[in-house]
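In this view, the complex is presented without one of its protein chains, the others remaining in place.
Order of writing sets the labels: A, B and C. Residues in every chain begin at 1.
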Amino acid sequence: MARELPYIAAINEAIRLEMQRDESVLYFGQNIATTKNDPFLQEFGSDRVRVTPISETAEIGMGIGAALAGYRPVVELYMAEFMLVGMDQVVNEAPRFRYMTGGQVRVPLVMKAGYGFTAGWAGQHTGSIYGMFMGVPGLKVALPATPADAKGLMATAIRDDNPVCYFQHYLLLLDHGEVPEGEYLVPFGQAAVRRAGTDVTIVGTGWTVGRALAAAERLAGEGVSAEVIDPRTLEPLDTATILESVAKTGHLVLVDQATLHASASAVIAAEVADAGFSYLKAPIRQVTALDATIPYSRPMEEYVLPNEDKIVAAVHQVLGSAPVAAT
Amino acid sequence: MARELPYIAAINEAIRLEMQRDESVLYFGQNIATTKNDPFLQEFGSDRVRVTPISETAEIGMGIGAALAGYRPVVELYMAEFMLVGMDQVVNEAPRFRYMTGGQVRVPLVMKAGYGFTAGWAGQHTGSIYGMFMGVPGLKVALPATPADAKGLMATAIRDDNPVCYFQHYLLLLDHGEVPEGEYLVPFGQAAVRRAGTDVTIVGTGWTVGRALAAAERLAGEGVSAEVIDPRTLEPLDTATILESVAKTGHLVLVDQATLHASASAVIAAEVADAGFSYLKAPIRQVTALDATIPYSRPMEEYVLPNEDKIVAAVHQVLGSAPVAAT
Amino acid sequence: MTDTNGVEGLDRDRLVWMWTQMVRVREFEERVKRTFEEHPGVIRGHTHLADGAEASIVGSLATLRPGDQLMTTYRCHGYPLVLGTSPKAMMAEIYGKAAGLCGGYGGSMHLTDVSRGFLGTSGIVGQGIPQATGAAYAAQIRRQGQVVLCFFGDGATKQGAFHESLNIASLWKLPIVYVLENNNYNVVTRVEQEDANAAAGEPLAVKARAHSMPGVTVDGGDPLAVYGEVGAAVARARDGGGPTLVESKVYRLSAHGNSIAPPGVPLHFPEHEAITTFGATEEYEAAKRGDPVPRFRAKLVTDTTLSPAEADRITEAARTEMQEAVEFGLESELPKPEDAVKYVYA
Partner (left out) sequence: MTDTNGVEGLDRDRLVWMWTQMVRVREFEERVKRTFEEHPGVIRGHTHLADGAEASIVGSLATLRPGDQLMTTYRCHGYPLVLGTSPKAMMAEIYGKAAGLCGGYGGSMHLTDVSRGFLGTSGIVGQGIPQATGAAYAAQIRRQGQVVLCFFGDGATKQGAFHESLNIASLWKLPIVYVLENNNYNVVTRVEQEDANAAAGEPLAVKARAHSMPGVTVDGGDPLAVYGEVGAAVARARDGGGPTLVESKVYRLSAHGNSIAPPGVPLHFPEHEAITTFGATEEYEAAKRGDPVPRFRAKLVTDTTLSPAEADRITEAARTEMQEAVEFGLESELPKPEDAVKYVYA
């Protein structure tokens, strides 16, 4: 039987293996390696592993500079929202250098941050803000949903010659799953079909993949066969796999932890409403967070988030409404 | 005949009138009012009109603080990209205070910035980044496309009790148009039908409204009747008007100066692919900027931008493909 | 008995009031902490305590007049208690209840009481500093002699927002006092590991020099010293003399915050990082020995401002008050789920 690891350990394993493999990989950020006992510090030394001050603009900017100078930094940023204080570096600097210099440079930089910590972390620490990083030319975005992908996408991110936002999901940190040992790469831009099905396509990312799978399980009990797709990276986005599925099922439900207008699902819906229009037998329905800052208190927090009930209801709607579209 | 004003003058007129009307309105930002001759400074004095250092994080943060303390600041930010260095204040502070305090406070704040200066300003000053501000609960986004709207939306923004991103378009600054005198308010969340039509709905914002109108004119010559809609605000977004139009035309083309995955058009397409699915006779096509940082040199810059040819071609595609969807 | 203890304007009642507030903060925080063990699951997310900073908080806030304002970080429980906010409403907020100070929308990190001049908090390090500066701009042009206090940690001085704000405040002579609570730690990072001044053996107050602003360092364990320095700065600010950076040296007596874990894993309050991360048990013990709450009690008892019996009564009253807050919080109702979509827009 293959080895199981928690998601968080899988990420660390990937960083460690890549640092062993390539001396130019650096790892720095806040509140890491502050004592000699830190395993990264012990293995790779203080040239390559450093604690930084709470200075995200400088941290990300320094990541860019070190990348321009030939290194491959992984910047630990803890929470995606903390990137907002250095947002210019993320979207208006890192991804533009190569282009503006006419291809003279590369910026191999991994910006690693958690997101979506809807566990009472209230308004400023719970966002699912990956949508802001989509459509930024030159930037890639990875959203691992499983421990294996957490490892494989991190390894790929580190080897990529472009800036990559690697967003791990806080609610998944301790999820266990099979993780291949040794070198393991998950290619960017290749969606995973997490469950095969024929009646409806459900697309989720990160934590909502699990919600979609649970909904699919429940739907199976009703005789509805749902295919569940996890794009794994938002940039590049594997629309081909989604379109293939919709060609088969004719029905699409998108699940997203972000609000409707900030969601990756809107982007996917728009792609399918163009290239996959002729496959569609019913409206594309999105199950997203409600349009509210995430509240602290549990009942309100639960209320605004997507969940299995909402996904199942959306599937019922698109299946039920299929005849309407056929008229 | 009604009075004509350039877009830029219309904006200033709105700020001036609101400052006359309400003493709590402040106006500050970089490189304004640095001499006694400044008309705003002369009329309203240095309490209410101030030049700030190049410190966007502090400028926007101070806007929030002054708003919490009872004022209504308009912060001049020049270019939307400059907001990126203070992005946390824009999306993770200003719009969250009211909610996180359970309604104790309001943050009436206008963040005023230009965008889309695709006139050789190269990679870092030409973005159409309004998409990043969509779906942020508590935040509103206005994108005036005409001098009249420039005035009316600014007045509404200043009177709004919520943080508003007011994005003026750099390519339109000197466009002339009729502007009502005196108090003039354009309500948020009400799209304008810029041209009535029956065969296809074209939605554009800001500078692309003009491109869409020009394309519609050309299409009219071919006997195709295009309806052109300008949402005017992205948050709130008037999907009802768009849906009504699509109900009539059955065809939708969206024009956006942003890249495909960062566009407001993706959000609109997704809304229509749900609520308006049964109206659609053809795929929804988006005409956006190509997936590249904006290049400096003119031929390349023109290549990546949406234009009339591309819009006309998209309309041909959706009209031509209508029979496919009807099978 | 000394009436003023060398600090102008502090009579006996005020001194006793100061210690009382310190005890109230401590007792509140103790109960927040205990809630993790005694009522698992009631507090969610991330909670940061003010224990150890009581003298600094009380000494600072004692300088304010009605109409003055303040903004703080996520480590925000101490201030409203001193301002007179109901501990019941505060505890209910931390427990996520509808009767909470913010209706359960904000939780521990965002306690706000606008009615008492407490305009809000930011959970994002350093980002509250420009906000408080903006409130000071408002105070300046309102011309009613208001002053704003801006509280933040040592770590926050590494955010650009700190420097941008101080420059403007100094340039515009804004009526604001920046109270830098230097507790030596940013989570598990010691200040000399992230701060060039600290690494060079200089106080963090020298940062004020970059903005041609006065900067002072004060023993944040002594409420009278804090009162003196912050008070002088407040007076200058009120007189149009501009801002001051006051570095108040404190030691937080609990860990940075409760444990961070996905749902399902019970949360707890770990030991202080000095011990768990750095093995610096003696550092922590020394801080405990210097605990500002008993320290100020001893001082007041020694100089006969306060009798031991009265001190005990005050402590007892605070315990009762805060225990009632716990009970109120526990018994209160959760908000209605659908209220989540209220207050998104004004």
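Note that a contact is a pair of C-beta atoms (placed from the backbone, for glycine too) under 8 Å apart; a residue touches a chain by one contact, two chains touch by 3 or more.
As the structure is a computational prediction, the values presented were derived from the model and not from experiment.
Q: Could you tell me which of the visible chains the hidden chain touches?
A: Hidden chain, whole complex, touched shown chains: A, B, C.
Q: Using the document's definition of touch, tell me which of C:V16, C:L171 or C:I275 contacts the absent chain.
A: Residue touching the chain left out of view: C:L171.
Q: Using the document's definition of touch, tell me which of A:F82, A:F97 or A:W121 contacts the absent chain.
A: Hidden-chain contact among the options goes to A:F97.
Q: Touching the hidden chain in the complete assembly: which of C:G78, C:G160 or C:G228 does that?
A: C:G160
Q: Identify the residue among B:I129, B:A148, B:L171 or B:A273 that touches the chain left out of the display.
A: The missing chain is touched by B:L171.
Q: Among B:N12, B:Q30, B:S225 or B:S278, which residue is in touch with the absent chain?
A: Only one of B:N12, B:Q30, B:S225 or B:S278 touches the chain omitted from view, namely B:Q30.
Q: So which of B:A9, B:A214, B:A275 or B:V304 would be touching the chain we can't see?
A: With B:A9, B:A214, B:A275 or B:V304 as choices, the missing chain is touched by B:V304.
Q: Touching the absent chain: which residues on chain B qualify?
A: 30-31, 34-35, 51-55, 57-58, 81-82, 84-85, 119-125, 170-174, 290-293, 295-304
Q: Which chain C residues would touch the chain omitted from the figure, given the whole complex?
A: Within chain C, the residues touching the omitted chain are 158-164, 166-168, 170-171, 194-197, 199-200, 202, 206-213.
Q: Would you write out the residues of chain A that touch the absent chain, in ascending order?
A: With respect to the unshown chain, the touching residues of chain A are 26, 47-48, 50, 52-53, 55, 57-71, 73, 88-89, 92-93, 97-108, 137-138, 140, 161-162.
Note that only the chains that are shown with their structure count from here on.
Q: Taking the mean of all protein CA atoms as the centre, name the chain whose own CA mean is closest to it.
A: A
Q: Quick one: point me to the chain whose Cα centre is farthest from that of chain C.
A: That would be chain B.
Q: CA centre of chain A versus CA centre of chain C: separation in Å?
A: 36
Q: Need the CA-centroid distance for the pair chain A / chain B, whole Å please.
A: 29
Q: Taking each chain's centre as the mean of its CA atoms, how far is chain B from chain C in angstrom?
A: 41
Q: I need the residues of chain A touching at least two other chains; which ones are they?
A: Answer for chain A, listing residues that touch two or more other chains: 57, 81, 84-85, 122-124, 291-293, 295-296.
Q: Would you give the residues of chain C that are in contact with at least 2 other chains, written as numbers and ranges?
A: 100, 102, 104-106, 110, 122, 124, 127, 160-161, 344
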